[in-house]
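Of the protein chains in this complex, all but one are displayed in their positions.
Per-chain numbering from 1; labels A and B assigned in written order.
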Amino acid sequence: MSKEGKFEPKIIVFACNWCSYAGIDLAGTSRKKYPHNPRIIRVMCSSRVSPEMVFKALRDGADGVLITGCHPGDCHYVTGNYQTMKRFQLMKKMLDELGFGDRVALEWISASEADRFIEVINEFIEKIRKLGPIKFREEVLENP
Amino acid sequence: MSEKEKKEEVRIGVYVCHCGINIAAVVDVKAVAEYAKTLPNVVVAKDYVFMCSAPGQEMIKNDIKEHKLNRVIVAACSPAMHEPTFRAVVEEAGLNPFLFEMANIREHCSWVHPEEKEAATEKAKDIVRRAVAKATYLEPLEKITGKVVKSALVIGGGVAGMRAALDLAERGFDVYLIEKSPTLGGNAARIGYLDFKMRGADLAKYLMDKVSKNPKIHVYTNSELKALEGSVGNFIAKIVKNPRFVTDACTACGECVKVCPVEVPNEYEFGLVNRKAIYLPYDYAYPRIYAIDQAACTKCGKCVEVCKPKAINLDEKAEELEINVGAIVLAAGYKYYEPQEGEFGYKKSKRVITLFQLQRLLAEDGPTRGELVVDGVTPKSIAFISCVGSMGTTPTAATYCSRMCCTSALKDILKIKEKYPDIDIYYIYKDLRTYGRDEDLYWKAIENMVKFLRYEETPNVRVEDGGVVIEVNEVTLQEKIAVPVDLLVLVNGMRPPEDIEVIKSVLKVGSGPDGFIKEAHLKLRPVEALTDGIYLAGTITGPKNIIESVTGGSAAAAKAAALISKDVVEVEPIVSSADEELCSGCGMCVSVCPYDAISIEIKDERRLAKVNELLCKGCGACAATCPSGAMQQRHFTDKQILAEITALAKGVIP
Partner (left out) sequence: MSKEKVKVAFYWCASCGGCEEAVVDALAFLEDKMLDVLEQLEIVFWPVAIDMKRSDVEALKDGEIVVSFINGAIRLSEQEDMVKLLRRKSKIVIAYGACSYMGGIPSLANLHDREKIFNYIYKEAPTIVNPTGVVPQTEVEVPEGKLELPLFYNTVRALDQVIDVDYYIPGCPPAPETTVNALQALLSGQLPPKGSVIGAGNRALCDECPLNETKPEKIAITEFKRLATSAPEPDKCFLAQGFVCMGPVTREGCGARCIKVNRPCQGCYGPLDNVTDYGARAASYLASILDVPPDSKAIEKALSNLPDPIGKFYMFSLAKSLFKGKVVKK
């Protein structure tokens, strides 16, 4: 995704049908602009997103993974986003130790928060851009 | 994927929409269609100006037949916009509607990157590739239906429950109304004013009368819900009828009461006086049959000897019955807050009573026939302390406001003033919440020389001979004053009913932190429980007054009626299910389901997770929790989502 040498991070965003996906849609219907990096995967609820999916996304080459869902208390499925919160915290502990913790984030975006999505995605893209492309152990260390 | 599916070749058709200039002005739609042709299993890839138009839809239908397509992708607007449209289109062409996937290249692409045409086109290709990856692993799904039984169960025979039962019966449904105590009527039958002419008892009598005359309402008193099986539209309720020990041969002559040797506090007079072990709750009780309090009765048999109609059977056993209903209305009511012994002098002096007890004293059919006599005298001065058991005034008090007490107390005060204009009355309050039109009560009270004193610090009560002294730090005067009175009335609030934990576990409904049952959503789904098919009416969800309770009863009945008017209950098939071969019955999934839709069943000595498809709402929390991959959410399986991830992150379709 590089253009004139500038590193364009590959960002995967998990968005829940009722809140964040709708919020991202709203950014579109309102013709707001944001960088082209994010690629959205739709799920019904952020609680469908497992740590395994996040790990796979990073392993497959995503430079950053953003999980989005409804604000706590507003989940369409009542407690779904609480599961997401708990799993995210444990998963982040693991990724921090492995060296990838900065490449994942969890943000709450409601169906009306198009502006918030744009703020979040801009910040996330810049944060990942500074981290550079994702590199794994075998790429950093002499092998084997 | 089943063996058959694996062998069947996947044939994908991709349709890239211009959406007029909305997409085409930014994204090179022809290039995207060309790109789609290069993807595995894509046999047709076209672009067209408006895919949702009639010719666009026809194109898809023709191609399905001509090219034997078994997956269709439309790259266009958001699925929120047209997923239902195109699902219907493919279904018309004979293809299962869940073999369709949308690629959002408008809201998520052309509309937000209008100046980056190249990058937007590349992004559109990525999005199409993601859709192709998912579609490759999609499976056909059939809609899930359940039968609907056209009858309802109402739990609780108070004003909210009776109102719900009547509304349902009026719509032609059979209603089973169960009540824990020996009579209908609930709390309102003994207390409360609706206006100055109509008491709670009058409303209760009116409803009890209508209920008793309605052939569609089957009343079971002394009865409780013991267990509940099934789900929305088809519940099996196991009811236990506790023995009354008196049959309907009873003529309510009252001879048994005269000979009964046992006395216990009368809960229908809030403990002001006693009753016997055999008793009629009150004169207008329904059914008008005596009952024996099993816990108090010594089985001495004296009542049997004097009962002329031979209506007493001391050997009666509890009976169990099963009822099949489509909807349930829970209207189990509340319990009043019982002050602790010593709280504001309660039980330390005969001159300290609760609001509920006061209302019985003022009632014409009460223990004093409506004469305000306490401890042998008519008090010359009365003080009320508000917010007893509410507003965090004492360590055992709830933090919430019990909503109805100020209004209720002020109505009583005005009634007292009507009969006894010379009694000095003090209303010592933390907050005064005679809300809405009842604001008038405050001004009427002022006109009647009721003195209002405000506290922030909880007042102290000193018990003395012939009365109490209330020491209050009055907020307006900024002074500590002592108020000596002959009678102290504690304005006590509402609590969840005694058996709230049993109710919660049998019905599998949850409560909020204050103990009352939680609605699915306060604004969007106010009288619904989280469990589909169960509706909530009255004070079971929190303190409210009689009018609000009755309104809730009607609302719950309307919702229940909407459900049982249907012939079938239909749910979207994007539900979860556990592969029986892989499931180890570890139970992790059960913990995360917000709807209690998963249970562990024993099959051939193995524990297996079983999802009730009618209750599952398709969030996928269980699938993400499952440590072995046995639990999958249809249409959002691990295989499908991981394929999307690899398609986007690695750029290839696995």
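Basically, a residue touches a chain if its C-beta (ideal position, glycine included) is under 8 Å from a C-beta of that chain, and two chains touch if they have at least 3 such contacts.
Just so we're clear, the structure is a prediction, and the values are computed from it rather than from any experiment.
In the full complex, chain B touches the omitted chain through residues 581-588, 590-592, 599-600, 606-607, 621, 624-630, 638, 642. For chain A, the residues touching the absent chain in the complete assembly are 50-52, 54-56, 58-59, 72, 81-83, 85-87, 89-91, 93-94, 97-100, 135-138, 140-144.
Everything that follows uses one rule, which is that only the chains that are shown with their structure count from here on.
Residues of chain B touching chain A in their complex: 78-80, 104, 106-108, 111-116, 119-120, 123, 126-127, 130, 520, 530, 574, 592, 594, 617-621, 623-625, 633, 636, 638, 641-642, 644-646, 648-651.
Only residues 3, 10, 12, 21-22, 24-25, 27-29, 31-34, 36, 39-45, 47-50, 52-53, 56-58, 60-62, 76-80, 83, 87 of chain A touch chain B when the two sit together in their complex.
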